[in-house]
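Excluded from the complex is one protein chain; the other protein chains are retained at their positions.
The first chain written gets the first letter, and so on, giving A and B; residue counts start at 1 in each chain.
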(Lines give C-alpha, C1' and ligand atoms only; values in the text may rest on other atoms or scores of the structure.)
Protein backbone atom coordinates (compact mmCIF):
# COMPACT_ATOMS: atom_id res chain seq x y z
CA UNK A 1 0.00 0.00 0.00
CA UNK A 2 1.33 3.37 -0.90
CA UNK A 3 1.26 6.38 1.35
CA UNK A 4 -2.17 7.81 1.88
CA UNK A 5 -3.29 11.21 0.73
CA UNK A 6 -6.21 13.31 1.89
CA UNK A 7 -7.67 13.79 -1.57
CA UNK A 8 -8.49 11.58 -4.54
CA UNK A 9 -6.35 11.58 -7.69
CA UNK A 10 -9.03 13.16 -9.85
CA UNK A 11 -10.93 16.42 -9.82
CA UNK A 12 -14.72 16.43 -9.83
CA UNK A 13 -17.35 18.96 -8.81
CA UNK A 14 -19.96 18.47 -6.10
CA UNK A 15 -18.03 16.35 -3.66
CA UNK A 16 -18.21 16.44 0.13
CA UNK A 17 -15.03 14.76 1.39
CA UNK A 18 -14.10 15.15 5.03
CA UNK A 19 -11.10 13.65 6.81
CA UNK A 20 -10.64 10.65 4.50
CA UNK A 21 -7.50 8.73 3.59
CA UNK A 22 -6.95 7.83 -0.05
CA UNK A 23 -4.37 5.50 -1.59
CA UNK A 24 -2.67 6.26 -4.88
CA UNK A 25 -4.73 6.81 -8.02
CA UNK A 26 -8.12 6.73 -6.32
CA UNK A 27 -10.97 8.16 -8.41
CA UNK A 28 -14.00 9.68 -6.69
CA UNK A 29 -16.78 10.91 -8.95
CA UNK A 30 -19.09 13.89 -8.50
CA UNK A 31 -22.03 13.91 -6.05
CA UNK A 32 -20.27 11.89 -3.39
CA UNK A 33 -20.27 12.10 0.39
CA UNK A 34 -17.28 10.52 2.13
CA UNK A 35 -16.26 11.15 5.70
CA UNK A 36 -13.53 9.70 7.91
CA UNK A 37 -13.20 6.56 5.75
CA UNK A 38 -10.29 4.93 3.94
CA UNK A 39 -10.09 3.97 0.25
CA UNK A 40 -7.17 1.91 -1.06
CA UNK A 41 -4.92 2.25 -4.10
CA UNK A 42 -6.59 2.45 -7.46
CA UNK A 43 -10.17 2.11 -6.23
CA UNK A 44 -13.02 3.96 -7.92
CA UNK A 45 -16.06 5.49 -6.22
CA UNK A 46 -19.08 6.31 -8.37
CA UNK A 47 -21.66 9.09 -8.28
CA UNK A 48 -24.23 9.45 -5.50
CA UNK A 49 -22.18 7.24 -3.19
CA UNK A 50 -21.87 7.73 0.55
CA UNK A 51 -19.07 6.10 2.52
CA UNK A 52 -19.42 6.55 6.25
CA UNK A 53 -17.03 6.98 9.13
CA UNK A 54 -14.70 4.08 9.81
CA UNK A 55 -15.49 2.16 6.63
CA UNK A 56 -12.42 0.69 4.96
CA UNK A 57 -12.34 0.01 1.20
CA UNK A 58 -9.44 -2.05 -0.12
CA UNK A 59 -7.37 -1.55 -3.24
CA UNK A 60 -8.63 -1.84 -6.82
CA UNK A 61 -12.30 -1.86 -5.81
CA UNK A 62 -15.17 -0.48 -7.86
CA UNK A 63 -18.00 1.10 -5.90
CA UNK A 64 -20.79 1.88 -8.35
CA UNK A 65 -23.33 4.69 -8.26
CA UNK A 66 -26.06 5.18 -5.62
CA UNK A 67 -24.41 2.86 -3.09
CA UNK A 68 -24.14 3.31 0.65
CA UNK A 69 -21.13 1.85 2.48
CA UNK A 70 -22.03 2.18 6.15
CA UNK A 71 -19.98 2.55 9.27
CA UNK A 72 -18.60 -0.82 10.28
CA UNK A 73 -18.10 -2.12 6.73
CA UNK A 74 -14.72 -3.52 5.69
CA UNK A 75 -14.33 -4.21 1.98
CA UNK A 76 -11.36 -6.30 0.82
CA UNK A 77 -9.17 -5.78 -2.23
CA UNK A 78 -10.59 -6.13 -5.71
CA UNK A 79 -14.24 -6.08 -4.67
CA UNK A 80 -16.97 -4.99 -7.06
CA UNK A 81 -19.96 -3.30 -5.42
CA UNK A 82 -22.77 -2.65 -7.90
CA UNK A 83 -25.21 0.23 -8.15
CA UNK A 84 -27.68 1.02 -5.41
CA UNK A 85 -26.26 -1.42 -2.88
CA UNK A 86 -27.08 -0.80 0.78
CA UNK A 87 -25.03 -2.05 3.70
CA UNK A 88 -26.97 -2.06 6.97
CA UNK A 89 -25.29 -1.96 10.38
CA UNK A 90 -28.16 -1.97 12.85
CA UNK A 91 -30.44 -4.94 13.44
CA UNK A 92 -33.32 -3.03 15.02
CA UNK A 93 -32.99 0.64 14.19
CA UNK A 94 -35.29 3.04 15.94
CA UNK A 95 -35.44 6.79 15.61
CA UNK A 96 -35.92 7.38 19.31
CA UNK A 97 -35.00 5.87 22.65
CA UNK A 98 -37.52 4.44 25.09
CA UNK A 99 -37.76 7.86 26.70
CA UNK A 100 -38.79 9.43 23.40
CA UNK A 101 -35.58 11.34 22.81
CA UNK A 102 -33.82 11.05 19.46
CA UNK A 103 -31.47 8.06 19.53
CA UNK A 104 -27.82 8.99 19.63
CA UNK A 105 -24.52 7.28 19.00
CA UNK A 106 -24.64 5.36 22.27
CA UNK A 107 -28.13 3.98 21.78
CA UNK A 108 -27.49 1.20 19.30
CA UNK A 109 -25.10 -1.66 18.65
CA UNK A 110 -22.95 -1.47 15.53
CA UNK A 111 -22.99 -4.72 13.57
CA UNK A 112 -19.88 -4.97 11.39
CA UNK A 113 -19.88 -6.32 7.83
CA UNK A 114 -16.92 -7.76 5.99
CA UNK A 115 -16.55 -8.52 2.29
CA UNK A 116 -13.64 -10.72 1.23
CA UNK A 117 -11.19 -9.99 -1.56
CA UNK A 118 -12.43 -10.39 -5.09
CA UNK A 119 -16.11 -10.66 -4.18
CA UNK A 120 -18.87 -9.13 -6.28
CA UNK A 121 -22.01 -7.56 -4.79
CA UNK A 122 -24.70 -7.24 -7.46
CA UNK A 123 -26.65 -4.05 -7.97
CA UNK A 124 -29.46 -3.20 -5.54
CA UNK A 125 -28.38 -5.91 -3.11
CA UNK A 126 -28.94 -5.32 0.60
CA UNK A 127 -26.33 -6.64 3.04
CA UNK A 128 -27.56 -6.88 6.62
CA UNK A 129 -25.43 -6.11 9.63
CA UNK A 130 -23.23 -8.82 11.06
CA UNK A 131 -22.81 -10.66 7.76
CA UNK A 132 -19.49 -11.92 6.41
CA UNK A 133 -19.19 -12.36 2.65
CA UNK A 134 -16.30 -14.64 1.73
CA UNK A 135 -13.55 -14.02 -0.78
CA UNK A 136 -14.62 -14.36 -4.39
CA UNK A 137 -18.30 -14.78 -3.52
CA UNK A 138 -21.01 -13.47 -5.82
CA UNK A 139 -24.19 -11.83 -4.49
CA UNK A 140 -26.88 -11.57 -7.15
CA UNK A 141 -28.55 -8.31 -8.08
CA UNK A 142 -31.44 -7.49 -5.77
CA UNK A 143 -30.53 -10.10 -3.17
CA UNK A 144 -31.15 -9.45 0.52
CA UNK A 145 -28.27 -11.09 2.39
CA UNK A 146 -29.07 -11.99 6.00
CA UNK A 147 -26.55 -14.80 6.57
CA UNK A 148 -22.86 -15.34 5.92
CA UNK A 149 -21.90 -16.16 2.35
CA UNK A 150 -19.14 -18.76 1.99
CA UNK A 151 -16.07 -17.90 -0.05
CA UNK A 152 -16.50 -18.59 -3.73
CA UNK A 153 -20.24 -19.25 -3.53
CA UNK A 154 -23.13 -17.51 -5.26
CA UNK A 155 -26.31 -16.37 -3.52
CA UNK A 156 -29.47 -14.87 -4.98
CA UNK A 157 -32.99 -13.89 -3.96
CA UNK A 158 -34.89 -12.53 -0.98
CA UNK A 159 -33.69 -13.73 1.44
CA UNK A 160 -30.51 -14.73 -0.34
CA UNK A 161 -29.88 -18.43 -0.76
CA UNK A 162 -27.25 -20.46 -2.60
CA UNK A 163 -28.11 -20.64 -6.25
CA UNK A 164 -29.14 -24.04 -7.53
CA UNK A 165 -27.26 -25.36 -10.52
CA UNK A 166 -29.18 -24.52 -13.67
CA UNK B 1 -44.43 21.71 18.22
CA UNK B 2 -42.33 24.81 18.08
CA UNK B 3 -42.72 27.56 15.54
CA UNK B 4 -41.62 26.60 12.09
CA UNK B 5 -38.69 28.11 10.25
CA UNK B 6 -37.91 28.13 6.56
CA UNK B 7 -34.42 26.68 6.96
CA UNK B 8 -32.85 23.77 8.84
CA UNK B 9 -30.77 24.31 11.96
CA UNK B 10 -27.52 23.23 10.32
CA UNK B 11 -25.46 24.45 7.41
CA UNK B 12 -24.52 22.07 4.59
CA UNK B 13 -23.47 22.55 0.99
CA UNK B 14 -25.33 21.25 -2.05
CA UNK B 15 -28.91 21.52 -0.85
CA UNK B 16 -31.97 22.45 -2.87
CA UNK B 17 -34.63 23.52 -0.38
CA UNK B 18 -37.68 25.34 -1.67
CA UNK B 19 -40.63 26.58 0.38
CA UNK B 20 -40.30 24.07 3.23
CA UNK B 21 -41.29 24.38 6.88
CA UNK B 22 -38.83 23.13 9.50
CA UNK B 23 -39.35 22.64 13.22
CA UNK B 24 -36.66 23.42 15.76
CA UNK B 25 -33.27 21.72 15.52
CA UNK B 26 -33.89 20.00 12.21
CA UNK B 27 -30.75 18.70 10.48
CA UNK B 28 -30.68 18.38 6.69
CA UNK B 29 -27.50 16.94 5.17
CA UNK B 30 -25.84 17.80 1.86
CA UNK B 31 -27.14 16.59 -1.51
CA UNK B 32 -30.79 16.90 -0.60
CA UNK B 33 -33.83 18.03 -2.53
CA UNK B 34 -36.80 19.20 -0.46
CA UNK B 35 -39.69 21.21 -1.76
CA UNK B 36 -42.90 22.43 -0.15
CA UNK B 37 -42.76 19.79 2.60
CA UNK B 38 -42.79 19.93 6.39
CA UNK B 39 -40.25 18.41 8.79
CA UNK B 40 -40.91 18.39 12.54
CA UNK B 41 -38.75 19.27 15.54
CA UNK B 42 -35.44 17.51 15.86
CA UNK B 43 -35.77 15.32 12.78
CA UNK B 44 -32.75 14.46 10.65
CA UNK B 45 -32.66 14.12 6.86
CA UNK B 46 -29.71 12.27 5.29
CA UNK B 47 -27.78 12.72 2.07
CA UNK B 48 -29.29 12.08 -1.35
CA UNK B 49 -32.81 12.34 0.03
CA UNK B 50 -35.76 13.86 -1.79
CA UNK B 51 -38.89 14.92 0.06
CA UNK B 52 -41.69 16.00 -2.23
CA UNK B 53 -44.44 18.55 -2.08
CA UNK B 54 -47.02 18.05 0.63
CA UNK B 55 -45.14 15.35 2.49
CA UNK B 56 -45.24 15.75 6.26
CA UNK B 57 -42.47 14.34 8.48
CA UNK B 58 -43.10 14.29 12.22
CA UNK B 59 -40.77 15.17 15.05
CA UNK B 60 -37.64 13.23 16.02
CA UNK B 61 -37.59 11.17 12.81
CA UNK B 62 -34.49 9.87 11.07
CA UNK B 63 -34.64 9.75 7.28
CA UNK B 64 -31.53 7.96 6.07
CA UNK B 65 -29.58 8.44 2.84
CA UNK B 66 -30.87 7.77 -0.69
CA UNK B 67 -34.54 7.74 0.34
CA UNK B 68 -37.50 9.21 -1.49
CA UNK B 69 -40.47 10.50 0.50
CA UNK B 70 -43.13 11.12 -2.10
CA UNK B 71 -46.04 13.48 -2.30
CA UNK B 72 -48.90 12.12 -0.23
CA UNK B 73 -46.72 10.59 2.48
CA UNK B 74 -47.40 11.40 6.13
CA UNK B 75 -44.74 10.18 8.56
CA UNK B 76 -45.53 10.20 12.28
CA UNK B 77 -43.28 11.18 15.15
CA UNK B 78 -40.21 9.15 15.98
CA UNK B 79 -40.16 7.15 12.74
CA UNK B 80 -36.96 5.62 11.42
CA UNK B 81 -36.76 5.41 7.61
CA UNK B 82 -33.69 3.48 6.45
CA UNK B 83 -31.45 4.01 3.45
CA UNK B 84 -32.74 3.75 -0.08
CA UNK B 85 -36.40 3.49 0.84
CA UNK B 86 -38.93 4.37 -1.85
CA UNK B 87 -42.48 5.51 -1.19
CA UNK B 88 -44.74 5.13 -4.22
CA UNK B 89 -47.93 7.13 -4.71
CA UNK B 90 -49.27 5.97 -8.05
CA UNK B 91 -50.71 2.50 -8.66
CA UNK B 92 -50.37 2.50 -12.44
CA UNK B 93 -47.94 5.20 -13.46
CA UNK B 94 -47.63 5.96 -17.13
CA UNK B 95 -45.45 8.54 -18.80
CA UNK B 96 -48.13 9.64 -21.23
CA UNK B 97 -51.89 9.98 -21.50
CA UNK B 98 -54.01 7.98 -23.91
CA UNK B 99 -53.59 10.76 -26.46
CA UNK B 100 -49.81 10.40 -26.32
CA UNK B 101 -49.13 13.67 -24.54
CA UNK B 102 -46.93 13.68 -21.45
CA UNK B 103 -49.04 12.98 -18.36
CA UNK B 104 -49.54 15.98 -16.12
CA UNK B 105 -50.67 16.63 -12.60
CA UNK B 106 -54.32 16.01 -13.41
CA UNK B 107 -53.76 12.67 -15.12
CA UNK B 108 -53.24 10.40 -12.14
CA UNK B 109 -54.70 9.60 -8.76
CA UNK B 110 -52.54 10.29 -5.74
CA UNK B 111 -52.50 7.37 -3.30
CA UNK B 112 -51.59 8.57 0.18
CA UNK B 113 -49.30 6.66 2.54
CA UNK B 114 -49.21 6.99 6.30
CA UNK B 115 -46.61 5.71 8.74
CA UNK B 116 -47.53 5.63 12.42
CA UNK B 117 -45.45 6.99 15.27
CA UNK B 118 -42.40 5.01 16.26
CA UNK B 119 -42.40 2.73 13.23
CA UNK B 120 -39.22 1.58 11.52
CA UNK B 121 -38.91 1.15 7.75
CA UNK B 122 -35.87 -0.99 6.92
CA UNK B 123 -33.38 0.00 4.26
CA UNK B 124 -34.30 -0.50 0.61
CA UNK B 125 -37.94 -1.20 1.43
CA UNK B 126 -40.58 -0.15 -1.06
CA UNK B 127 -43.91 1.14 0.27
CA UNK B 128 -46.70 1.11 -2.27
CA UNK B 129 -49.34 3.79 -2.54
CA UNK B 130 -52.42 3.55 -0.36
CA UNK B 131 -50.71 1.62 2.40
CA UNK B 132 -51.01 2.42 6.10
CA UNK B 133 -48.19 1.33 8.36
CA UNK B 134 -49.25 1.22 12.00
CA UNK B 135 -47.53 2.75 14.99
CA UNK B 136 -44.43 0.91 16.12
CA UNK B 137 -44.48 -1.50 13.17
CA UNK B 138 -41.25 -2.83 11.70
CA UNK B 139 -40.77 -3.28 7.95
CA UNK B 140 -37.77 -5.46 7.14
CA UNK B 141 -34.95 -4.36 4.87
CA UNK B 142 -35.76 -4.96 1.21
CA UNK B 143 -39.46 -5.64 1.80
CA UNK B 144 -42.05 -4.58 -0.76
CA UNK B 145 -45.12 -3.52 1.20
CA UNK B 146 -48.37 -3.74 -0.74
CA UNK B 147 -50.87 -4.09 2.12
CA UNK B 148 -51.50 -2.33 5.40
CA UNK B 149 -49.17 -3.25 8.25
CA UNK B 150 -50.85 -3.53 11.67
CA UNK B 151 -49.47 -1.49 14.54
CA UNK B 152 -46.63 -3.22 16.34
CA UNK B 153 -46.22 -5.99 13.79
CA UNK B 154 -43.21 -6.98 11.71
CA UNK B 155 -43.32 -7.69 7.97
CA UNK B 156 -40.59 -8.94 5.68
CA UNK B 157 -40.08 -10.17 2.10
CA UNK B 158 -41.42 -9.59 -1.39
CA UNK B 159 -44.32 -9.10 -1.15
CA UNK B 160 -44.12 -8.28 2.55
CA UNK B 161 -45.78 -10.73 4.93
CA UNK B 162 -45.92 -11.05 8.71
CA UNK B 163 -42.77 -12.68 9.97
CA UNK B 164 -43.23 -16.12 11.45
CA UNK B 165 -41.92 -16.63 14.96
CA UNK B 166 -38.39 -18.01 14.82
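One rule holds in what follows: a residue touches a chain if its C-beta (ideal position, glycine included) is under 8 Å from a C-beta of that chain, and two chains touch if they have at least 3 such contacts.
As the structure is a computational prediction, the values presented were derived from the model and not from experiment.
Screening A:21, A:36, A:62 or A:97 against the full complex identifies A:62 as the residue touching the chain left out. One of B:28, B:79 or B:124 touches the chain omitted from the figure, and that residue is B:124.
Among A:8, A:82 or A:129, the one in contact with the hidden chain is A:82. Contact between subunit B and the unshown chain involves residues 14, 16, 31, 33, 48, 50, 66, 68, 70, 84, 86, 88, 92-96, 100-103, 124, 126, 128, 144, 158-159.
Mapped onto subunit A, the footprint of the missing chain covers residues 13-14, 29-31, 42, 44, 47-48, 60-62, 65-66, 78-80, 82-84, 118, 120, 122-124, 138, 141-142, 157-158.
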